[in-house]
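Every protein chain of the complex appears in place save one, which is left out.
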Amino acid sequence: MIVPLTLPGVLAGVMLVLLPAMGLFFVPDILGGSRNLLVGNVIKNQFLDARNWPFGAAASIVLTVTMAFLMFAHRLSKRRIGEEGA
Amino acid sequence: MTRWLPRTYLTLVYILLYVPIVVLVVFSFNESRTGYAWGGLSLRWYEALFNNRAMVNAMWNSLWLALSAATVSTVIGALTALALHRYRFRGKKLLNGMLFVVMMSPEIVLAISLLALFLLVGLQLGYVSLLLAHVTFCLPFVVITVMARLSGFDESLPEAARDLGASDFTMTRTVLIPVIMPALLAGWLLGFTLSLDDVVVSTFVGGPSYEILPLRIYSMVRVGLKPEVNALGTLLLVFSLVMLMLSQWILIRSKR
Partner (left out) sequence: MKKLALAGLLAVGLTGCSSEEPQVLNLYNWSEYMPQEVLDRFTEQTGIQVVYTTYDSNEAMYARLKLLDDSAAYDLAVPSTYYVSKMRQEDLLMPIDRSKIEGFDNLDPELVNLDIDPENKFSVPYLWGTTGLAVDTADIEGEPVTAWEDLWEDRFEGRVMLTNDMREVFHVGLRVLGYSGNSTDPEEIEAAYEKLSELMPSVRTFNSDAPRMPYLEGETDVGMIWNGEAVMGKDTMESLEYVYPEEGIIAWLDSFVIPKNAKNPEAAHQFISFVLQPEISALISEEIGYATPNLAARDLLPDEVANNRASYPNATDMINAEFQTDIGDDALQVYAKYWEMLKSGR
């Protein structure tokens, strides 16, 4: 009962954390000893070190589309959960 | 019976959240330089901080940038929110949707797009590029805050004002602005904080002619932990707490 009802909120919370976290390149740089690469690091490196803009741009697009898809899925699930709850 | 479980859980959560901050504050008063050994109480890192010209410069730059970015985005954002709330026009849905896109798209993607744009138009990277970028990512937050306030706004109020003979200007001044004032302040503060601690966008669109605090800290921390950074972190913490209390106080007062 509680889980289905709070699910939209939980999902929204997950999204709120997930979205910014994907781009934060400086956290692994400082805390991860540059050993672990996130999408953000790859994009930043392509633009600011390797100068491979097309690849960096492609990576950005993939990231954006993933986000858009997640948001779409979130909307959809919210609607479905809403219907079931009612 | 099982009340200890949620309690322990909550305690753990709070420990996780606050211990790092406490550590930072405590060590900003630490006398010793290296490692995490306690060397006695001292204010030397605060002194070192204020003697560091580059740091102080970056601090002023950051404050000024945050002030201007928050102000500009509040003005534009409030007008946008009003337009979206009050009028029906072509492309309204599009405008609304686009604001969300800016808000939800990953910061790094926004940063790169802005960089590419600035280079394309030949804008020199510095204060102006930073300001434009910061206004861009602050804007949706202001619009949403003001819109939320407006949605509960009684439309008969401005009508009543007009019926009583108020001009558009008087109505705006005496009815509209007082009503949305808390939202304006909240949006402004939101923009101010967002701008003040932004690293991702500023890394890309900032130039050496205008160095800001987060980037300065970032490059300092990369060269190893310095106690000055702890001192700075403590100051920023105090600053944001004061700001928070101020905003709460204004909110409470405005409700009366």
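Every chain is named by a letter (A and B) in the order it is written, and numbering of its residues begins at 1.
In this text, a contact is a pair of C-beta atoms (placed from the backbone, for glycine too) under 8 Å apart; a residue touches a chain by one contact, two chains touch by 3 or more.
Please read these numbers as outputs of a predicted model, since none were measured by experiment.
**Student:** Touch as defined at the start, partner being the missing chain; which of B:Leu24, B:Val128, B:Met181 or B:Leu235 qualifies?
**Tutor:** Here the residue in touch with the unshown chain is B:Val128.
**Student:** If I consider the whole complex, including the chain that's not displayed, which of B:Leu5, B:Leu41, B:Leu164 or B:Val223 touches that chain?
**Tutor:** B:Val223
**Student:** May I ask which residue of B:Leu79, B:Ala160 or B:Ile252 touches the chain that does not appear here?
**Tutor:** Counting the whole complex, the residue in contact with the absent chain is B:Leu79.
**Student:** By the contact definition given up top, give the residues of subunit A that touch the hidden chain.
**Tutor:** Given the touch definition above, subunit A has residues 33-37, 42, 45, 47-52 touching the missing chain.
**Student:** Write the list of subunit B residues that the hidden chain touches.
**Tutor:** 34-35, 54, 64, 68, 71-72, 75-76, 79, 115, 119, 122-125, 127-128, 131, 172, 207-209, 211, 219, 222-224
Here is the rule we use: only the chains that are shown with their structure count from here on.
**Student:** Help me check something: in the complex, which residues belonging to subunit B touch subunit A?
**Tutor:** My answer: residues 104-109, 112, 115, 199-200, 203-204, 218, 221-222.
**Student:** Which of the residues in subunit A come into contact with subunit B in the complex?
**Tutor:** 19-20, 22-26, 29-30, 40, 43-44, 47-48, 56-57, 60, 63-64, 67, 71
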